[in-house]
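As you look at this complex, bear in mind that one protein chain is not there, while each of the others sits in place.
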Amino acid sequence: MSASTATASEHVSFLEYKGKYKGILGWILSTDHKRVGLLYLYTMLVFFSLAATLGLLMKLQLIAPGYTIMGPQTYNAMFTVHGIIMIFVIVVPGLPAVFGNFFLPLMIGAKDVAFPKLNLASWWIYIIGILVVLSSQFVGGWPDTGWTFYAPYSFRTPANVLPALFGAFILGFSSILTGINFVVTIHRMRAPGMTWFKMPLFPWTLYATAWIQVLATPVIGITLLLTVMERVWGIGIFDPNLGGDPILYQHLFWIYSHPAVYIMILPGLGVISEIIPVFSRKRIYGYKAIVLSSLAIAFVGYFVWGHHMFTSGMSGRALFAFSFLTFLVAIPSAIKVFNWVATMYKGSLNLQTPFYWAVSFIFVFMVGGFSGLTLGSLAANVHIHDTHFVVAHFHFIVFGGTGFSFMAALHYWFSKMFGRMYDRGWANTGWVVFFAGFLTLYLPMFGLGMQGMPRRYYDYLPEFHAGNIISSLGAILMIAGAAIVIVNLVRSARHGEKTSEKNPWGGKTLEWETDTPPTFENWEDIPSVEERPYEYK
Amino acid sequence: MILGASTFVEGVNNAFLFILVIAVIIGTGITLTMLWFIYRYHQKRHPKAVQIKDSISLEITWTVIPIILVMGMFYYGYVGWIPMKRPPAEGINVTANARMWSFNFRYENGRVSDKLYVPKDTAIIINLNAMDVLHSFYIPAFRLKEDMVPGLANNRTWFEATKVGTYTIFCAEYCGLQHSYMLSEVVVMEPEDFWAWYEDPDAMVVEVTEDVNLALLGRQVVERNGCLACHSLDGRTLVGPTFKGRYGETITVITGGQERQIIYDEEYVRRSIYEPDHDITVGFRPGQMLSYEGEITEQEVEFITEFIKSLNE
Amino acid sequence: MSEEKHHISSYTSHFLVLGALLLLTAVSVAVTSLEMGKYDTLVAMLIAGTKAAIVLTWFMHLRFDNKIYAIFTVAVIVLFLLVLYITFFDYSYR
Partner (left out) sequence: MEKNTEHTTHVHRDDEGDKLGMWLFIFTELLLFGMLFLIYAVYRFRNPVAFQLGGEELDVFIGTFNTVILLISSATVAMSITAIQRGNKKQALMLLGVTLFIAVVFLVNKYFEWGAKIEYGFYPGSEALMELGHGTILFFGLYYVMSGIHAIHILIGIGLFIYVVRQIQTEKIHSTDYIWLENTGLYWHLVDLIWIFLFPLFYLIH
């Protein structure tokens, strides 16, 4: 690790670099931020496939009313595990853990993150958390509470929810550690000359995200812990029979989980802010506005949690305040969208796969965002709360937002990460099928929700059949698209065309100045920065 | 959107439409602009990008305009919602009881029903009462939804139906295994019909026993009270033990932590219904089944017993 | 970076701080016997808040360290108080 080995490892990429350990140990015990990032990526791929398969099975069950392929207990367990994995294992750590780890140090000109060992530890904690969640399969069956674990059902259900609660609690630690790591890295390790307002936008969003991770995650930690205690000892805090208030549980849950949705989306917004200028060959429009809007989202996002509880029996005044704040929190997102579009204006657009993902991101993000506004409106929410409209909203914005930006980032940075280029033809085909499948799958759900089909329904009345058929067929189309995209990427990572081109897209941020793939400690000399990012001439 | 049949419909629909219109206009606008840029400024047609300076006034414009728009959205949402929170002083009071996984409705004169019967154009004030976990009282056609929270005092909602007809009531808050089967109906009638139903003397003192099949009556009671969500009639174990082939058997239960053998007889059935946690059948959890004290009469217990007995044949 | 100057607090100052904290504890215990009705909690919290501020400023060195820590700490406390305040939008008007 010391400076002397750095000379020996000159021009050896981090993928081939030989450290203390060999083989797989060289990965799972490596503190190199790039390897940790890839570890997260592989783990996520595995569990995403698992949870996505559960999603598909649910859609198959819903293709017709009544029993089609599973019973209600299985269905309930499925959306619970699907939700827990998708939220706590995939999209919350998502972009920060994979691309944040890999690219944050590269983009700010550092050799690693501030606490590399802690970084590795957070991956291990993450793995342990996942295993604990999944262990429920073997100790009393999968939980059946939904990912929200609402009291009092979560301590009255006969299913064993303890492993899931505990697992999610552990996953929270991993998230906190990543957050601490990033804040310190960004404060202390920026390259000489990189002032705050010369920092690229992706690190900026990571910074905002990291603060939410640090300040919101403990809330869910203590909430889940209390639920565990409630179930084991009956302390009464959320149990109405003992004087507790179930609505207080919801407050605590959403005090975390609303900010958490911005943990999911902010880094995605950052990625898009990287991609749009690069493929437009243009300076980003409104750099400062975008930075400030990220911080504003992070801050205001703390005070809108109550919009998940509009029909919960909360006081009218609280509803009023939460609805008002919810509308305010939409403004910074609007600012970003306008600035992105303005960036394309009079650019010189280079149409590549990452750019397709980015543009389709803007589209689905808009649809998701507008449906969010509908949900934020008091009167409308009363009708569509807890229906498939909500399901459509969050798949649009979580899967469409975070998922699409994840895909965009993967394609954008692919060659830097693996030293190989993906097959562009397949990548574009995959995107088309995926996008089409996505719309077919989730658009009908808006209709179903407006008609009044509640969510978490194993079975439904015949009047909801039409929408469900289309949606289920869409799921199949989408799986096909996703399979093309993923198989193409997995194949290309192993056999794709080799490249050591440092800067295939003509980006202006620091990560494009390192070798492809980067060497073990990224830089021989830490670069120094004079210009603002994205200064195209 | 779907048909509407209450006084809230207009407010909700307006809020919805207002947002929808803005969303469609801005959404299509932005999408078309992007597509146009993609076409017009494609590398081939526009090889050299033109760098433009940021403009503060533009940033302010597209901050202020959305703020105005969202305040409009907030306003419509607020206006549509206000009446839901202001039940009138006069109206018919009904208590809606929810438990896993059925609703029932109790009227002021003591009449209990598993469907909600209401007169048209009259305010109905519903006291929401959840007995075990969260449920939610949802009538899409009325644009009405309110969670039923155990232990929450003053948990009320109200509505005024405007069209005669039958509409579905859903439970919209996840409440376990049979959540999707926790349905009921609201029947909106002309006021005369309603009052006739309400004061129907036969409804109160139902059964004149002679020549009626008690087991059949029992079956009705069991169906009406949602027992079948947890107890099967064919030997399968659902949430609770099956009803089939149990009557008269010697079974093992846990009473106050002690295992003991008892006979499944009428006395046991009565205790199971009124004090379910007194004897817990081995292999099941206490606290799942709630007491039906005050909801199922002694007479009905008799019917249920006959019904369970009849399943032995 | 690690060569920055460090402030070294004297033992005397630590003793003074401790003395102040103990004094406030004593006051806090003593006041409870006065019946002040609804101001009880307010007074208790004010005293506790003062003690907390003392611990933060001197024992935890916020006064001498980089200002950023103090700013962050205040921001976090404000955030918490806002969350608490907003929660009571519900409970005060139910």
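Letters are used for the chains, namely A, B and C, taken in the order the chains are written, and counting of residues starts over at 1 for each.
Criterion: a residue touches a chain if its C-beta (ideal position, glycine included) is under 8 Å from a C-beta of that chain, and two chains touch if they have at least 3 such contacts.
All values reported here derive from a predicted model rather than from experimental measurement.
Novice: Kindly name the visible chains that come into contact with the excluded chain.
Specialist: A, C
Novice: Among A:Ile69, A:Ile235 or A:Ala466, choose the residue that contacts the chain missing from this document, as touch is defined above.
Specialist: A:Ile235
Novice: Out of A:Val183, A:Leu269, A:Ala342 or A:Leu510, point to the residue that touches the absent chain in the complete complex.
Specialist: Of all options in A:Val183, A:Leu269, A:Ala342 or A:Leu510, contact with the hidden chain holds for A:Val183.
Novice: For chain A, which residues touch the unseen chain?
Specialist: Touching the missing chain: residues 1-2, 31, 111-112, 114-118, 176, 179-181, 183-184, 187-189, 214-219, 221-223, 226, 229, 233-237, 242-245, 248, 252, 255.
Novice: Name every residue on chain C in touch with the hidden partner chain.
Specialist: 1-2, 4, 6, 8-11, 14-15, 17-18, 21-22, 25, 28-29, 32-33, 35, 40-41, 44-45, 47-48, 51-52, 55-56, 58-60, 65-66, 68-69, 72-73, 76-77, 80, 83-84, 87-88, 91-92
By definition in this document, only the chains that are shown with their structure count from here on.
Novice: Using the definition of touching given at the top, classify the network of chains in this structure as line, ring, star, complete or other.
Specialist: line
Novice: Which integer distance in Å separates the CA centroid of chain B from that of chain C?
Specialist: 48
Novice: If you average the CA atoms of chain A and of chain B, how far apart do the two points sit, in angstrom?
Specialist: Here the centre of chain B sits 33 Å away from the centre of chain A.
Novice: Spell out, as numbers or ranges, the residues of chain A touching 2 or more other chains.
Specialist: 247, 316
Novice: Please list all residues of chain C that touch 2 or more other chains.
Specialist: Each of 94 in chain C touches at least two other chains.
Novice: Of all residues in chain C, which touch chain A in the complex?
Specialist: 1, 68, 76, 79, 82-83, 86-87, 89-94
Novice: Quick one: which bits of chain A touch chain B in the complex? Just the residue numbers, please.
Specialist: 72-73, 76, 144-146, 150, 152-153, 156-158, 240-241, 243-247, 280-283, 285-289, 311-313, 316, 319-320, 323-324, 327-328, 330-331, 334-335, 337-339, 341-342, 344-351, 359, 362-363, 366-367, 370, 373-374, 376-383, 385-387, 450-452, 454-461, 536-537
Novice: Any idea which chain B residues touch chain A in the complex?
Specialist: Per the stated touch rule, the residues are 1-2, 8, 11-12, 14-16, 19-20, 23, 26-27, 30-31, 33-34, 37-38, 41-43, 46-52, 54, 58-59, 62-63, 66-67, 70-71, 73-74, 76-81, 84-85, 132-134, 136, 138, 140-141, 143-147, 149-152, 155, 168, 170-181, 183, 239, 285, 287-288.
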